[in-house]
Structure formats: structure tokens, C-alpha cells
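Only one protein chain is missing; all other protein chains are in place.
What follows is chain A.
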Amino acid sequence: MMSGRIRLSPAGWIGAALTALFVGAALLSLVWLPHDVGVLDISARNLPPSPAHPLGTDHYGRDMLSMLMAGARTSIAVALLAVGIGLGLGVPLGLLAAARRGSWLDEVVMRGNDLIFAFPSLVIAILITAVFGPSAVNAILAIGIFNIPVFARVARGGALPIWTLDYIMAARVAGKGRALISFQHLLPNITSLLIVQATIQFSLGILAEAALSYVGLGAQPPTASWGRMLADAQTMIYTEPQLAIMPGLAIVAMVLGLNLLGDALRDALDPRLRRMGV
């Protein structure tokens, strides 16, 4: 259980600040953007930074700051929903497998997980989006499917040792079923494990979304996305290199922030893992 205050390392605070910055920008973009990114103004294209456009404009005259904020919204939404798929399906599967340890159900869940792990995820994600058409929803599904076995494994691994504890035995003697015990007693105990894993998968999701939208298989225009901004910028890299720099920096800062936060949370919530340093 998470109780009391969580002490974060300085690196953890940097991670939390970066994450908060991007999540804040994404939330703000829902209600307000400095400029409308749906409006193309060719006369204002490739402007240098100015008070009106703090980061300049792109090749269609769109405000870069607004594009980055709207892109943050897309990235975060896709990655977060993909984590949601993993948590929503993976955790129950993992808990179920742990509750019936060694049964055929456990076997099926774990072998199925091995199989998904063996797949080159990006190749399959590309295949899924190619078959069902490129869209943000299909990107979420393609990334989310590979989150399921990750969370199933973490949930099962976290739940197994708890099943041997006395108070679980007491709950069983009291007549509670395995499913009820799993959700009432085991889930709260593996929350911190799940939070740490969710942070990691969130950052991997941001990278995967960027890769998919870079190759044109993510969110489609006019939805802004960092990967698509990079793909557009690549054709103009000789004349307008700054357009290729900013979206990339945004991805790096967001992913770095989440990774630092994830590491710090893991250390804070589970001191035993600290010495591993991986």
C-alpha cells in the first residue's frame, strides 16, 4: 500500500516537473491554444520566433508552440489509453493466473504472454494500422495490445508471493472467493508495482506513437502529432532545419521526464530495487 509521503530524488522531481509541464500543456490545449492550428496561412510560413509566435511558424504558417501543445495532447491521449488497455485487461488476467496458479488457465495466460513478447511489437503495430487503416484509435489498439502481457506478468508476479501470506489464508477461511480476494486484498498491494510499470509503458507508448505517426500510420491530419511534424520537417531539412529540432526535443523531454519519474517512483516505493540501478 502507498502510505505516508513519497520521497522523490532530485532527478525524480525533474521528471515530475517535465511530465507536469507536458500534461499541463496538453490539458490547456483542450480549452485554449495561442493560435488555431487548423488555419493555414502561407504568407506567415517559416517565420522566426517573435512575440506573436514564440517558437516561430511552420511551413504552412501554423504557430509552432500551438502545434507542439496540440501534439502533446495527441501523444498523451494515445499513450494513456494504450496503458489503460494494458491495465484493464492485463491486470485481471494476471490476478486470475496467480489465483489459479499452475492451472490450465495460468498456463494459457502465461504462454499467450510469451507469444506476444516474442513478436516484434512495432512490426505488428505497423501491420495492424496498415490493415485497419491509419488512425489514432488503431494506433492506441496496436500499442495497447502489447501492454496487456506486460501488466499481466507484473500483476501475476506481484500477486503470487502475497497468496502465501496468513491474512489471505484468513480471508479464504472466512469464505471469500478467489476473485474477491484478488480484488479486495491483492490489488491494493500491487498498486505501487502497477504505477511504476504504467509510467514505463506510458513513456514507451509516447515513443511508439511518435514512430507510428512518423511513418504516417498514427493520427491523421488535421490532428497535430509530434511524429507527423517530424515527417513533414524531414523533406525540408536542408532549408528549415529548426522544424525538425523542436518536435524531437519535445518527445525527448516528455519521455525523459516519464523515465526519471518512473525510476524515482520505483526507488521510493520499493527500496529493495534501488541497488539494481537498471
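One rule holds for everything that comes next: a residue touches a chain if its C-beta (ideal position, glycine included) is under 8 Å from a C-beta of that chain, and two chains touch if they have at least 3 such contacts; residues count from 1.
Rule of thumb we're sticking to: contacts and distances are computed from a predicted model.
Name of the non-displayed chain as stated in its UniProt record, restricted to "PTS mannose transporter subunit IIB", "Glutathione transport system permease protein GsiC", "Allophanate hydrolase" or "Glycolate oxidase": "Glutathione transport system permease protein GsiC".
Only one residue in the set A:9, A:121 or A:135 touches the chain that does not appear here, and it is A:121.
Summary of contacts with the chain left out: across A:83, A:143, A:230 or A:265, the touching residue is A:230.
Where chain A meets the chain that is not shown, the touching residues are 114-115, 118-124, 126-128, 130-132, 203, 207, 210-211, 214-215, 230, 233-234, 237-238, 241, 244-245, 247-248, 251-253, 255-256, 259-260, 275-278.
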